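These notes are about the structure you will find just below.
Here we show just some of the chains, and they stay where they sit in the whole.
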């Protein structure tokens, strides 16, 4: 490995480390498990989720982590078929300070724009996450 | 609770009751199970599915229940990732008078507009529902 390649590898590691710190803070164990599961099939995808998604985008101060999760809940609900990612990000939403009531209200709100089926699918993921964290029942909303 | 709040709560209950009657007629037990499952996580979403979706929209006479299910089968197939809702609504389609042949033909038709993968996903939900109701095999279509 020449000097220039060492330099580039160093840059790459720096961004990964910065992303890993952010990933751990936001997604907790759920994020780490996804990266681990990618190790034997697509390690570069795992690297980019961390180094780019978290190291470069999430770490920008222009939008606070709580607000990023509100946008993310909206996107994952609307995309459909992203239940595994919703599970990680509903946990993340709780980790960065959204209340259970705010989360369920955001999913009720999603019915207006995405229709009931996608709102229901997302809500049943929230039920699983809230159940695991002892947050059920959600106070009458 | 003041007079005005009592008044509003009464309105809310009226719409819910009208919707519940329609939901039971169309979706049968499947609809009720969805509402029950929402009770501890997002009861307001359950209320709105019933009071708005069924009490206000389904109950309008401008489109008969059978036709609403044809449109609904098309939408749920096209959206993708809505297998739980398709299960409820393929049951509903049978409940309101669509024949098994009309349902499978609608799903064959969906291949033209949504492609084979979504047509196949919806068809395998129909297979599950028809199997549970003793409707297999569907007469040569």
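Quick notes
Letters are used for the chains, namely A and B, taken in the order the chains are written, and counting of residues starts over at 1 for each.
Basically, a contact is a pair of C-beta atoms (placed from the backbone, for glycine too) under 8 Å apart; a residue touches a chain by one contact, two chains touch by 3 or more.
Worth saying up front: this structure is predicted, and the values here are computed from it rather than measured.
The copy number for the entire complex in this file, given 2 shown chains of one sequence, is 6.
Note that only the chains that are shown with their structure count from here on.
The distance from the centre of chain A to the centre of chain B, with each centre set as the mean of the Cα atoms, comes to 31 Å. On the side of chain A, the complex with chain B involves touching residues 80-81, 104, 107-108, 111, 115-121, 123-124, 126-127, 130, 136-138, 140-141. Across the complex, chain A is touched by residues 34, 37-45, 48-49, 53, 75-76, 79-82, 84-85 of chain B.
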